[in-house]
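Yeah, one chain of the complex is gone here, protein chain that is, but the others are all in their spots.
Note that the chains take the letters A and B in the order they are written out, and that residue 1 is the start of every chain.
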Amino acid sequence: MNKEVKRMARVLTVMCLLFVSLIVYLSHFQIFKAQEIKDNSFNKRLWIDEENILRGMILDRNGKTLAYSERTEDSTIRHYNYGNLYSHIIGYSYREYGKSGLELTYNNELLNLKDSTTFKEIKKIIDPDGEGNNLKLTLDHELQEIANNSLQGKKGSIVAMNPKNGEIYAMVSQPDFNANELRKNWQDIMENTDSPFLNRATNGLYAPGSVFKVITAVAGLESPNVNKSYDCKGSITVEGYTLKDYGGKAHGKLGIEDALVKSCNSYFAQLGLGVGKEKLGNVSEKFMMNKDIPFDLPVKSSKFDYGEKIGKTDIAASSIGQGKTLVTPLNMAMVTSAIANEGNMVKPILVKEIRSPKGNLLEVKDTETISQVTDPLIANQVKNMMVEVVRRGTGANANIQNIKVAGKTGTAENPTGKTHSWFIGFAPADDPKVAVSVVLESDGTTGGSGAAPIARQIMIEALNRIKE
Amino acid sequence: MFNILSVAFKYVFILIIYLFMLSIIRLIYLDIKGMGLTTLNKNTYLKLVNQKDTLPFKVKEVYPIDKDMAIGRGNQNNIIIKDPHISKRHLKLVKDEGNYYLEDLDSSNGTFVNGDKIMDVVKLRNGDRIRLGQVEFLFVNRK
């Protein structure tokens, strides 16, 4: 009998332990894991809550409505007024496909869900049909439309921004998609080999070609001991690998300004080698390459490899924006802006203000410096060189009457066989108001003939329209 | 209205459920305390049938019987129960040759075994129910 009771007591102890472990596990789950699980996009409850809230409006810098929501009998419907135009910026919000763009980044603001859980709960009880906040963007709708039209039928991207405060005026990526008709077109878009869902401005990685020479030039000017004059023979051979100039043309003896004006490959390859990969790498990283760029949309990091395996050939290629070097159009717009802004790189912004449904200002985005790329002196030197590029060099097609434009063209070779056509620049050079970065993907044209005229038009329109 | 009520009630629900649990644990605690560990080994005892918390006076769950015992309200008894319906000296349990006998000591309200009122002395068997005043005991005699 005694043994029996003892064994039963042991079984009871095990039973107690089992139940205690249940309770401990459940508490642990609730305290440490529940939040993450709750936010899983497969949790249908998230949508139920959201569908009762009227999602906030999205407006351009002049107050034009770009997206809004409407209440129907049992739910709410999201409308995108300009179907394709903002497909990569505003993105979409669908129950079945999830969210993208600003709809994703500013989801909580658009739904006004910022409060703590308890408060939210109380609010839900008192007013289950809430209204979200409105976003005012930095974009100019007209400029966006012009930029978009200038890319019609092409692949590529345009970014236009204010170099001093980082406000993005226009940001286009082609091809795009219609955010209103995702349900109809989802399958086609997914299967399209041109990846319409890809926001090329922030996530497209392109060989920069000669536009990268701006960065090489900064590195060169920061190294006073490196020889700045060179005799161009039309090509340069580094460790048995030959880099040619455009059309194999020999530029003769030239200094750094003329080299940039003529976009001399041999010169910059030589300059890059003189500067060395460490220095070139450090300067590139000041221009936010290899770094995460803080932005309202997800941005891919541009790549500049200067690790141990990188030899002289690679450095020579990288110095002229070829080889393993890859950049995003947004990053290049920021590079130009930094030169325009005396070496001061500011954080790009898309959302200017957040306002409550009643119009109260909730949040204003301030200008933030993210990197001092070089000292103002060198920035101004490079700026003047870029002015010459447009005045008498490869960027002549970007010239605007009565306005001093600074710029740099690029014609980047890439594995598709057809060159990317690049232009980066800003205007007016003496008091920069707008900086642009244009890339035409696999367009086959040179930067001067393909991208520069487009950039010119954008700069003219921006200067005419945007008066702070 | 429903929403507000439902949210308010969820806290009350949880409170009541825990109160309930507490009360059960309390009852079980009283139960174990009243039993005493020693009595488990005794073969002969009186076990309370009433639910203990319904009685307004102190009474143990189990009373072991190992000798002649007197039960009543008075302090001189072996088992003292302060029930106003129980007489000062109410009854006596007597052991004789291994058997137990119950003797009513002229109590005012009487003693009942299995519902029958006891006139003088009766032999107790295992499982008999003894009622005096408001209290009912089960007589257990394992050999």
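We adopt the following convention: contacts are C-beta pairs under 8 Å (C-beta built on N, C-alpha and C of every residue); 3 or more make two chains touch, one makes a residue touch a chain.
Please note the rule applied: contacts and distances are computed from a predicted model.
> I notice the complex is incomplete. Of the names "FtsW/RodA/SpoVE family cell cycle protein", "ABC transporter permease", "Aspartyl/glutamyl-tRNA(Asn/Gln) amidotransferase subunit C" or "NADH-quinone oxidoreductase subunit N", which is the UniProt protein name for the chain that's not shown?
UniProt protein name of the non-displayed chain: "FtsW/RodA/SpoVE family cell cycle protein".
> Tell me which of A:Cys16, A:Ala250 or A:Leu377 is the one touching the absent chain.
A:Cys16
> Determine and list the chain B residues touching the chain excluded from the picture.
Touching the chain left out of view, chain B contributes residues 1-3, 5-7, 9-14, 16-28, 40, 47, 49, 51, 53, 125-127, 129, 138, 140, 142-143.
> Mind pulling the chain A residues that touch the left-out chain?
4-5, 7-9, 11-12, 15-16, 18-19, 21-23, 25-27, 29-30, 33-35, 37-38, 40, 42-45, 48, 117, 121
The rule we apply is simple: only the chains that are shown with their structure count from here on.
> Take the average of all CA coordinates in chain A, do the same for chain B, and state the distance between these two points in whole angstrom.
83
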